[in-house]
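Not every chain is included here, but those present sit where they belong.
First chain written, first letter: the chains are A and B, and each begins at residue 1.
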Amino acid sequence: MKDLALFDDLTKEDVTVLIVRAKKRAGLSWEGIAEKIGMSSVWTHSAAMGMNAMPAEKAEALASLLELPAEAVAVLQDSPTKVWEQAVPTDPCIYRLYEIVGVYGPTIKALIHEKFGDGIMSAIDFDMKIERVENPKGDRVKIEMSGKYLGYNAW
Amino acid sequence: MKDLALFDDLTKEDVTVLIVRAKKRAGLSWEGIAEKIGMSSVWTHSAAMGMNAMPAEKAEALASLLELPAEAVAVLQDSPTKVWEQAVPTDPCIYRLYEIVGVYGPTIKALIHEKFGDGIMSAIDFDMKIERVENPKGDRVKIEMSGKYLGYNAW
(Lines give C-alpha, C1' and ligand atoms only; values in the text may rest on other atoms or scores of the structure.)
Protein backbone atom coordinates (compact mmCIF):
# COMPACT_ATOMS: atom_id res chain seq x y z
CA MET A 1 0.00 0.00 0.00
CA LYS A 2 0.97 3.58 -0.58
CA ASP A 3 2.70 5.61 2.08
CA LEU A 4 0.01 7.41 4.06
CA ALA A 5 1.67 10.72 3.20
CA LEU A 6 0.60 10.33 -0.42
CA PHE A 7 -3.14 10.21 0.06
CA ASP A 8 -3.60 12.68 -2.71
CA ASP A 9 -3.39 9.80 -5.23
CA LEU A 10 -5.64 7.35 -3.36
CA THR A 11 -7.49 4.96 -5.68
CA LYS A 12 -10.75 3.15 -5.00
CA GLU A 13 -8.67 0.04 -4.31
CA ASP A 14 -6.65 1.85 -1.68
CA VAL A 15 -9.80 3.05 0.01
CA THR A 16 -11.19 -0.49 0.06
CA VAL A 17 -8.05 -1.65 1.84
CA LEU A 18 -8.35 1.18 4.37
CA ILE A 19 -12.00 0.32 5.03
CA VAL A 20 -11.36 -3.40 5.49
CA ARG A 21 -8.46 -2.72 7.86
CA ALA A 22 -10.47 -0.19 9.91
CA LYS A 23 -13.47 -2.55 10.04
CA LYS A 24 -11.25 -5.31 11.47
CA ARG A 25 -9.75 -2.98 14.06
CA ALA A 26 -13.14 -1.67 15.11
CA GLY A 27 -14.60 -5.17 15.25
CA LEU A 28 -17.59 -4.11 13.14
CA SER A 29 -19.72 -6.22 10.77
CA TRP A 30 -21.02 -5.02 7.38
CA GLU A 31 -24.53 -5.02 8.84
CA GLY A 32 -23.29 -2.86 11.66
CA ILE A 33 -21.56 -0.36 9.40
CA ALA A 34 -24.58 -0.20 7.09
CA GLU A 35 -26.90 0.53 9.97
CA LYS A 36 -24.65 3.30 11.29
CA ILE A 37 -24.61 5.14 7.96
CA GLY A 38 -28.31 4.47 7.37
CA MET A 39 -28.04 2.34 4.22
CA SER A 40 -28.55 -1.35 3.36
CA SER A 41 -25.75 -3.83 3.94
CA VAL A 42 -25.69 -4.92 0.28
CA TRP A 43 -25.21 -1.42 -1.06
CA THR A 44 -22.76 -0.48 1.71
CA HIS A 45 -20.50 -3.45 1.04
CA SER A 46 -20.70 -2.91 -2.70
CA ALA A 47 -19.74 0.76 -2.43
CA ALA A 48 -16.97 -0.11 0.04
CA MET A 49 -15.60 -2.58 -2.54
CA GLY A 50 -15.53 0.27 -5.08
CA MET A 51 -18.39 -1.09 -7.20
CA ASN A 52 -20.79 1.78 -6.51
CA ALA A 53 -20.40 5.54 -5.96
CA MET A 54 -21.45 7.01 -2.60
CA PRO A 55 -23.47 10.22 -2.20
CA ALA A 56 -21.34 12.86 -0.41
CA GLU A 57 -23.25 12.58 2.86
CA LYS A 58 -22.83 8.80 3.06
CA ALA A 59 -19.15 8.99 2.12
CA GLU A 60 -18.63 11.43 4.98
CA ALA A 61 -20.56 9.26 7.43
CA LEU A 62 -18.45 6.24 6.51
CA ALA A 63 -15.17 8.14 6.68
CA SER A 64 -16.10 9.55 10.05
CA LEU A 65 -17.20 6.16 11.42
CA LEU A 66 -14.02 4.40 10.27
CA GLU A 67 -11.65 7.36 10.64
CA LEU A 68 -10.65 7.31 7.00
CA PRO A 69 -8.33 10.06 5.69
CA ALA A 70 -10.03 13.15 4.23
CA GLU A 71 -9.22 12.34 0.62
CA ALA A 72 -11.15 9.06 0.84
CA VAL A 73 -14.40 11.01 1.00
CA ALA A 74 -13.91 12.29 -2.55
CA VAL A 75 -12.73 8.93 -3.83
CA LEU A 76 -15.84 7.21 -2.47
CA GLN A 77 -17.96 9.61 -4.57
CA ASP A 78 -16.13 8.94 -7.85
CA SER A 79 -17.99 6.95 -10.51
CA PRO A 80 -16.36 3.53 -10.54
CA THR A 81 -15.27 1.59 -13.61
CA LYS A 82 -16.75 -1.79 -12.79
CA VAL A 83 -14.44 -4.66 -13.64
CA TRP A 84 -15.18 -8.17 -12.46
CA GLU A 85 -13.97 -11.73 -12.62
CA GLN A 86 -13.56 -12.99 -16.21
CA ALA A 87 -16.53 -14.76 -17.85
CA VAL A 88 -16.89 -17.82 -15.61
CA PRO A 89 -16.21 -17.08 -11.91
CA THR A 90 -14.16 -19.71 -10.04
CA ASP A 91 -15.18 -19.05 -6.44
CA PRO A 92 -17.82 -21.69 -5.58
CA CYS A 93 -20.06 -19.22 -3.77
CA ILE A 94 -20.16 -16.81 -6.74
CA TYR A 95 -20.23 -19.63 -9.30
CA ARG A 96 -23.53 -20.92 -7.87
CA LEU A 97 -25.08 -17.51 -8.66
CA TYR A 98 -23.70 -17.65 -12.19
CA GLU A 99 -25.14 -21.15 -12.58
CA ILE A 100 -28.56 -19.91 -11.48
CA VAL A 101 -28.45 -17.27 -14.23
CA GLY A 102 -27.45 -19.95 -16.74
CA VAL A 103 -30.12 -22.44 -15.71
CA TYR A 104 -33.00 -20.05 -14.88
CA GLY A 105 -32.15 -17.05 -17.11
CA PRO A 106 -34.51 -18.05 -19.92
CA THR A 107 -37.24 -18.71 -17.35
CA ILE A 108 -36.87 -15.29 -15.74
CA LYS A 109 -36.93 -13.75 -19.22
CA ALA A 110 -40.09 -15.65 -20.19
CA LEU A 111 -41.92 -14.67 -17.02
CA ILE A 112 -40.90 -11.00 -17.30
CA HIS A 113 -42.26 -11.02 -20.85
CA GLU A 114 -45.45 -12.70 -19.64
CA LYS A 115 -46.01 -10.22 -16.80
CA PHE A 116 -44.79 -6.97 -18.40
CA GLY A 117 -44.27 -7.33 -22.18
CA ASP A 118 -41.00 -7.17 -24.08
CA GLY A 119 -38.36 -5.63 -21.86
CA ILE A 120 -35.87 -6.18 -19.06
CA MET A 121 -35.32 -5.75 -15.31
CA SER A 122 -32.89 -2.85 -14.87
CA ALA A 123 -29.57 -3.63 -13.17
CA ILE A 124 -29.04 0.11 -12.59
CA ASP A 125 -32.29 1.26 -10.99
CA PHE A 126 -31.90 -1.78 -8.78
CA ASP A 127 -31.64 -2.91 -5.16
CA MET A 128 -31.10 -6.16 -3.30
CA LYS A 129 -31.56 -7.66 0.18
CA ILE A 130 -29.96 -10.77 1.71
CA GLU A 131 -31.41 -12.61 4.71
CA ARG A 132 -30.91 -15.74 6.76
CA VAL A 133 -34.11 -17.77 7.03
CA GLU A 134 -34.27 -20.37 9.77
CA ASN A 135 -35.37 -23.82 8.64
CA PRO A 136 -35.37 -27.12 10.54
CA LYS A 137 -33.86 -28.92 7.51
CA GLY A 138 -31.02 -26.43 7.40
CA ASP A 139 -31.15 -22.64 7.32
CA ARG A 140 -31.57 -20.96 3.94
CA VAL A 141 -30.10 -17.92 2.21
CA LYS A 142 -32.81 -15.62 0.86
CA ILE A 143 -31.87 -13.08 -1.81
CA GLU A 144 -34.43 -10.54 -2.93
CA MET A 145 -33.76 -8.41 -6.01
CA SER A 146 -35.87 -5.56 -7.23
CA GLY A 147 -35.23 -3.68 -10.48
CA LYS A 148 -37.31 -1.29 -12.52
CA TYR A 149 -38.97 -2.81 -15.56
CA LEU A 150 -37.80 -1.12 -18.78
CA GLY A 151 -39.82 -1.81 -21.93
CA TYR A 152 -38.13 -1.80 -25.33
CA ASN A 153 -38.69 1.34 -27.32
CA ALA A 154 -40.32 1.27 -30.76
CA TRP A 155 -39.75 4.39 -32.84
CA MET B 1 -39.59 -31.57 -36.20
CA LYS B 2 -39.89 -35.30 -36.14
CA ASP B 3 -42.84 -37.09 -37.68
CA LEU B 4 -45.36 -37.80 -34.90
CA ALA B 5 -45.11 -41.50 -35.72
CA LEU B 6 -41.61 -41.60 -34.31
CA PHE B 7 -42.29 -40.46 -30.79
CA ASP B 8 -40.25 -43.30 -29.46
CA ASP B 9 -37.11 -41.19 -29.95
CA LEU B 10 -38.47 -37.93 -28.54
CA THR B 11 -35.78 -35.73 -26.96
CA LYS B 12 -36.25 -33.08 -24.30
CA GLU B 13 -35.97 -30.49 -27.09
CA ASP B 14 -38.80 -32.12 -28.99
CA VAL B 15 -41.00 -32.10 -25.90
CA THR B 16 -40.28 -28.41 -25.35
CA VAL B 17 -41.47 -27.70 -28.89
CA LEU B 18 -44.62 -29.74 -28.31
CA ILE B 19 -45.34 -27.87 -25.07
CA VAL B 20 -44.83 -24.43 -26.57
CA ARG B 21 -47.06 -25.28 -29.53
CA ALA B 22 -49.81 -26.70 -27.31
CA LYS B 23 -49.59 -23.72 -24.96
CA LYS B 24 -50.13 -21.36 -27.91
CA ARG B 25 -53.10 -23.34 -29.20
CA ALA B 26 -54.70 -23.50 -25.76
CA GLY B 27 -54.07 -19.81 -25.16
CA LEU B 28 -52.52 -20.55 -21.76
CA SER B 29 -49.89 -18.54 -19.85
CA TRP B 30 -47.02 -20.08 -17.87
CA GLU B 31 -48.70 -18.88 -14.68
CA GLY B 32 -51.88 -20.63 -15.78
CA ILE B 33 -50.16 -23.91 -16.59
CA ALA B 34 -48.22 -23.84 -13.32
CA GLU B 35 -51.37 -23.26 -11.31
CA LYS B 36 -53.14 -26.15 -13.05
CA ILE B 37 -50.38 -28.64 -12.22
CA GLY B 38 -49.94 -27.23 -8.72
CA MET B 39 -46.36 -25.99 -9.02
CA SER B 40 -44.66 -22.58 -9.23
CA SER B 41 -44.38 -20.81 -12.59
CA VAL B 42 -40.56 -20.59 -12.37
CA TRP B 43 -40.10 -24.31 -11.87
CA THR B 44 -42.81 -25.20 -14.41
CA HIS B 45 -41.25 -23.10 -17.16
CA SER B 46 -37.78 -24.39 -16.33
CA ALA B 47 -38.87 -28.03 -16.48
CA ALA B 48 -40.82 -27.35 -19.69
CA MET B 49 -37.62 -25.93 -21.19
CA GLY B 50 -35.85 -29.19 -20.29
CA MET B 51 -33.70 -27.65 -17.54
CA ASN B 52 -35.27 -29.63 -14.67
CA ALA B 53 -36.70 -33.15 -14.32
CA MET B 54 -40.39 -33.55 -13.43
CA PRO B 55 -41.74 -35.98 -10.82
CA ALA B 56 -43.97 -38.60 -12.54
CA GLU B 57 -47.19 -37.12 -11.19
CA LYS B 58 -46.42 -33.64 -12.48
CA ALA B 59 -45.28 -34.93 -15.86
CA GLU B 60 -48.59 -36.73 -16.21
CA ALA B 61 -50.57 -33.68 -15.15
CA LEU B 62 -48.77 -31.55 -17.72
CA ALA B 63 -49.16 -34.12 -20.49
CA SER B 64 -52.83 -34.45 -19.75
CA LEU B 65 -53.39 -30.69 -19.62
CA LEU B 66 -51.61 -30.07 -22.93
CA GLU B 67 -52.52 -33.38 -24.61
CA LEU B 68 -48.89 -34.36 -25.10
CA PRO B 69 -48.12 -37.82 -26.55
CA ALA B 70 -47.60 -40.63 -24.05
CA GLU B 71 -43.84 -40.86 -24.50
CA ALA B 72 -43.42 -37.24 -23.39
CA VAL B 73 -44.32 -38.26 -19.85
CA ALA B 74 -41.16 -40.37 -19.55
CA VAL B 75 -38.98 -37.76 -21.26
CA LEU B 76 -40.12 -35.07 -18.83
CA GLN B 77 -38.88 -37.28 -15.97
CA ASP B 78 -35.39 -37.82 -17.43
CA SER B 79 -32.48 -36.07 -15.70
CA PRO B 80 -31.46 -33.24 -18.03
CA THR B 81 -27.92 -32.38 -19.08
CA LYS B 82 -28.00 -28.64 -18.52
CA VAL B 83 -26.25 -26.68 -21.25
CA TRP B 84 -26.57 -22.92 -21.42
CA GLU B 85 -25.40 -19.88 -23.33
CA GLN B 86 -21.57 -19.65 -23.47
CA ALA B 87 -19.82 -17.55 -20.80
CA VAL B 88 -21.30 -14.11 -21.46
CA PRO B 89 -25.00 -14.19 -22.47
CA THR B 90 -25.98 -11.81 -25.29
CA ASP B 91 -29.72 -11.39 -24.69
CA PRO B 92 -30.12 -8.04 -22.86
CA CYS B 93 -32.66 -9.43 -20.38
CA ILE B 94 -30.39 -12.31 -19.34
CA TYR B 95 -27.23 -10.19 -19.54
CA ARG B 96 -28.58 -7.83 -16.84
CA LEU B 97 -28.77 -10.84 -14.47
CA TYR B 98 -25.20 -11.82 -15.37
CA GLU B 99 -24.10 -8.25 -14.70
CA ILE B 100 -25.75 -8.34 -11.28
CA VAL B 101 -23.73 -11.45 -10.41
CA GLY B 102 -20.56 -9.73 -11.63
CA VAL B 103 -21.17 -6.49 -9.74
CA TYR B 104 -22.78 -7.86 -6.56
CA GLY B 105 -21.31 -11.40 -6.40
CA PRO B 106 -18.52 -10.50 -3.94
CA THR B 107 -21.06 -8.63 -1.82
CA ILE B 108 -23.44 -11.59 -1.65
CA LYS B 109 -20.48 -13.80 -0.76
CA ALA B 110 -19.31 -11.45 2.01
CA LEU B 111 -22.77 -11.23 3.56
CA ILE B 112 -23.33 -15.01 3.40
CA HIS B 113 -20.00 -15.43 5.21
CA GLU B 114 -21.01 -12.81 7.75
CA LYS B 115 -24.42 -14.35 8.44
CA PHE B 116 -23.59 -18.09 8.20
CA GLY B 117 -19.84 -18.73 8.16
CA ASP B 118 -17.75 -20.14 5.29
CA GLY B 119 -20.08 -21.74 2.76
CA ILE B 120 -22.43 -21.17 -0.13
CA MET B 121 -26.10 -20.89 -1.11
CA SER B 122 -27.06 -24.12 -2.88
CA ALA B 123 -28.24 -23.84 -6.48
CA ILE B 124 -29.68 -27.37 -6.27
CA ASP B 125 -31.77 -27.28 -3.09
CA PHE B 126 -33.09 -24.01 -4.43
CA ASP B 127 -36.30 -22.23 -5.43
CA MET B 128 -37.24 -18.87 -6.92
CA LYS B 129 -40.26 -16.57 -7.28
CA ILE B 130 -40.84 -13.69 -9.72
CA GLU B 131 -43.41 -10.95 -9.16
CA ARG B 132 -44.57 -7.67 -10.63
CA VAL B 133 -44.60 -4.92 -8.01
CA GLU B 134 -46.60 -1.81 -8.81
CA ASN B 135 -44.76 1.46 -8.38
CA PRO B 136 -45.79 4.99 -9.38
CA LYS B 137 -42.29 5.66 -10.79
CA GLY B 138 -42.54 2.57 -12.97
CA ASP B 139 -43.44 -0.99 -11.98
CA ARG B 140 -40.64 -3.19 -10.75
CA VAL B 141 -39.57 -6.81 -11.25
CA LYS B 142 -39.06 -8.61 -7.93
CA ILE B 143 -37.02 -11.81 -7.90
CA GLU B 144 -36.78 -13.84 -4.72
CA MET B 145 -34.29 -16.68 -4.49
CA SER B 146 -33.99 -19.14 -1.65
CA GLY B 147 -31.27 -21.77 -1.41
CA LYS B 148 -30.07 -23.99 1.41
CA TYR B 149 -26.90 -22.83 3.11
CA LEU B 150 -24.11 -25.42 2.80
CA GLY B 151 -21.07 -24.99 5.02
CA TYR B 152 -17.67 -26.19 3.86
CA ASN B 153 -16.63 -29.48 5.36
CA ALA B 154 -13.43 -29.84 7.41
CA TRP B 155 -12.16 -33.40 7.86
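Definition applied: a residue touches a chain if its C-beta (ideal position, glycine included) is under 8 Å from a C-beta of that chain, and two chains touch if they have at least 3 such contacts.
Nothing here was measured: the structure is a model prediction, and the numbers come from that model.
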Complete complex - number of sequence copies, 2 represented: 10
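The definition used in the following text is that only the chains that are shown with their structure count from here on.
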Complex interface listing, subunit A residues touching subunit B: 29-31, 41-42, 45-46, 49, 51, 82, 84-85, 87-89, 91-94, 96-112, 114-116, 119-123, 125-126, 128, 130-133, 135, 137-150
